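One protein chain is absent from this view; the other protein chains keep their places.
Chain IDs A and B follow the sequence of writing; residue 1 opens each chain.
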Amino acid sequence: MERSTQFGSSQQLTRRQLIRRTLAIGVALSSSASLLAACGGGAQPTPTPAPQAAQTPAAAAEDKLEIFSWWTNPGEADGLAALFEIFKQRRPGVEIINATVAGGAGTNAKAVLVTRMQGGNPPDSFQVHAGQELIGTWVVAGKMEPINDLFEQEGWSKVMPKTLLDQISYKGEFFSVPVNIHRSNMLWYNKKVFADNGLEPPKTLDDFFAVAEKLKAAGVTPLSVGGKDKFEVPHLFEDLLLAVFGPADYTKLFSEPSMWESDPRVDQAIEVLDRFLSFANEDRSALSWADAAQRVIDGTAAMTIMGDWAYGYFINKGAKAGEVFGWAPSPGTDGMFMWLSDSFGLPKGAPHRNNAIEWLKVCGSREGQDAFNPKKGSIPARTDPDRSVYDEYLLYSIDRFAQDALAPSVVHGAAANEAYMTEYGNALNVFSASRDKKQVKSMLIEAARELKT
Amino acid sequence: MSAREFPVRRLRPARLAMYAIMVGFALFYLLPVYLMFITGMKSFEEVNISRMWDLPSGLRFDSFIAAWKTLERSFLNSFQMVIPATIVSSLLGSLNGYVLSKWRFRGSDALFTAILFGMFIPYQSILIPLVLTLQRLGLYGSIPGLILTHVVYGIPITTLIFRNYYASIPTELLEAAKVDGAGFFTIYRRVILPLSATGFVVVAIWQFTSIWNEFLFGLVITNSPQERPVTVALQNIAGSQYTMWNVQMAGALLVALPTLLVYILLGRYFLRGLLAGSLKG
Partner (left out) sequence: MAGKVAEQVRPRVARREAAARARFPRVDRFIPFVVLAPSVAAILVFVYGFILWSTVVSLSRWQGIVPDLTFVGFRNYATIFTSYRFQSDLRNTIVFTIFFLIGSLVIGLLLAVLLDSRVRGESFFRTVYLFPMAISFVVTGTAWQWLFVPGTPQEPTGLNLLFRKLGLPVFIAWSTTSEVWPGGGWQPEWLRVPLGIPLAMLPVIIAAIWQMSGFTMAMYLAALRGIPDELREAARVDGASEWQVFRYITFPLLQPVTLAAVIVLGHISLKIFDLIMTQTGGGPGFATDVPGIFMYETTFKSNKYAEGAAIAIVMLVMVSVLIVPYLIWRLRTETER
């Protein structure tokens, strides 16, 4: 067919035929690909929707276990794998589906989990911070099964600290089993920088300011703080709140919202935070907590205040404990242990309920916790660990966990619900940039509206 | 005075400046890729934000291999999703464009506008009802569900491109065919389709790239490694605690490879398609 329009002469016709042929091949290839996909799709383990809420006898479907988490880093992924191994020994022949979602500082995982639970399509168990994050989000919505019997059966109530059990239960019932404990209020410092300047790690808040002044004069950034993950400065603030209020009153802040307005110690804590930030790096908001910790390794900064998952980072980067870096409780919090805990619960309508229950048993067992925690770089929630598998820092932490006064972390889901955490975090992140003390106080008071007593 | 009459001497600085600008911009466009590449070559200990421009200590591909191990399955998922979705949405767009440009009826323009509006909605706003609907259709958590989603939300743009593209086909061609007794589908097969090659190329490139790079739907509609597309898996490499940047950057390069190849190999057809008026007002 001859065309004299913009479609050109017969010369271009040949090229167009070439394109057509390529497209035809492409169509053929992709139809076979989609055919393969359709065949493969049939064998995919998509869970069936929830209408079968009535428990079918274990006979047929209990050949899978789907665990949902955001443990994708080395260390934590290894720890999870260790737990899977133990489960497989107890229940050989069960296929374990490791559903992980990372990124967005956990928001992506929450987005996926929420859409699944909304649609009545829960995983068999999912990682969640023990405490108010679980309770405020899932328990009050009636999506979790209470597991008091399990706690009784396995004797967990006897081997986990009472304060912890109180702080993770809701109306006397348990909804998740804590696998590990991380500590929030830790200070990490570069040993050489401190030695060169003849300094000791600060114990009290005043010690910190003295040390920081000397470091600043020596040309080293005293405190390295991040901001990109949006929880670094809120984290610093919760450790300062702990120092100013002490564990008991700190915990009250989240059950008596009026304290944020009436208690003068709130202003004091904000003052302290402002002073701390004056000793910190100005480019916080572009650094993740790990980048900030890197500066301590490099020696360009002296200290960083971060939870003890920083320990795992230091080790993975090849920095030797006690040689390159050292640790101490964050200033003013000696004798206090601010905990957060990853735990697993039993969602209602779990497709493979019996496997899920077995999984919980593994998570709460001594064997399981001692296999998981050394790899993750955290300590067990149980008070009877096998000390031989834990290294120097973790043994220190285990001892402190057993003796110190416990307080729940607010930034990591123990002390308050998600809505509050977000508002609290927003207030602190705005403050990190604006340093407007009045503004952050009023935003914190606004945030307190989310606390439900 | 035309450009040819300028004395050669005076021409040099202007041309030189032009080339300088073009090279400058080329460097601007290549800089991030260069950074990603050298970071991907480093080991985790070497990776340091304060030394990011340092060349890696050697030509090491470990990070790429590590990234590939995590991404392998997702690559398959993404291909299984992108290729059918591109084909179906292209065909639909072509048929729709054909109808809306050549078989107008009362209100067809209004209908087209109503379809076009679908292109502009923010996808966050429809995530929840989308998931609920997919669950009701039994397609949630599956690649076919993703395909359906991308096909539906690709309808506006593919229809737009083809409608504009076909608008430039003279109506006389169709009239002549009708006179000879051809009906709707015959005209499509014999007249329209043979002329659509460039249009299909533009649409295919556009859709392939958009769907391959899409993140939000992939994140929310799939929930296990068996179905997850490559953009979501890439985020997983980032890790929840801290990021191993060497693996992350290596993974990012791997993910970009298919679409990069498409643009490098088919870029000129894309241009030709634009020339033929596919994306005009």
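Heads up, the rule we're going with is that a residue touches a chain if its C-beta (ideal position, glycine included) is under 8 Å from a C-beta of that chain, and two chains touch if they have at least 3 such contacts.
This is a predicted model, so every value here is computed, not measured.
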| item | value |
| --- | --- |
| Of B:S63, B:N96, B:S142 or B:N246, the one touching the omitted chain in the full complex | B:N96 |
| Contact footprint on subunit A, counting only the chain that is left out | 1-2, 104-105, 107, 110-111, 114, 117-118, 137-138, 140-143, 221, 227-230, 281-287, 291, 300, 418-419, 422-423, 426, 429-434, 443 |
| Hidden partner chain, residues of subunit B it touches | 1-3, 18-19, 21-22, 25-26, 28-33, 35-36, 39, 49-50, 52-53, 92, 95-96, 99-100, 103, 105, 108-111, 113-130, 133, 152-153, 155-156, 159, 172-173, 176-177, 179-186, 190-191, 209, 212-216, 231, 234-235, 245, 248-249, 252, 255-256, 259-260, 262-264, 267-268, 270-271, 274-275, 279-281 |
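Criterion: only the chains that are shown with their structure count from here on.
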| item | value |
| --- | --- |
| Whole-Å gap separating subunit A and subunit B, where each centre is the average of the chain's CA atoms | 34 |
| Residue ranges of subunit A touching subunit B (in the complex, touch as defined) | 1, 5-7, 16, 19-20, 23, 27, 29-30, 33-34, 36-38, 40-41, 44-47, 49, 66, 68, 70-74, 76, 97-106, 108-109, 111-112, 115-116, 118-121, 287-291, 294, 298, 300, 309, 312-313, 316-318 |
| For the subunit B and subunit A complex, residues of the former touching the latter | 44-45, 48-50, 79-80, 83-84, 87, 127-128, 131-132, 135, 138, 140-144, 168, 170, 194-195, 197-198, 200-201, 204, 219-220, 223-227, 232, 235-244, 269, 276 |
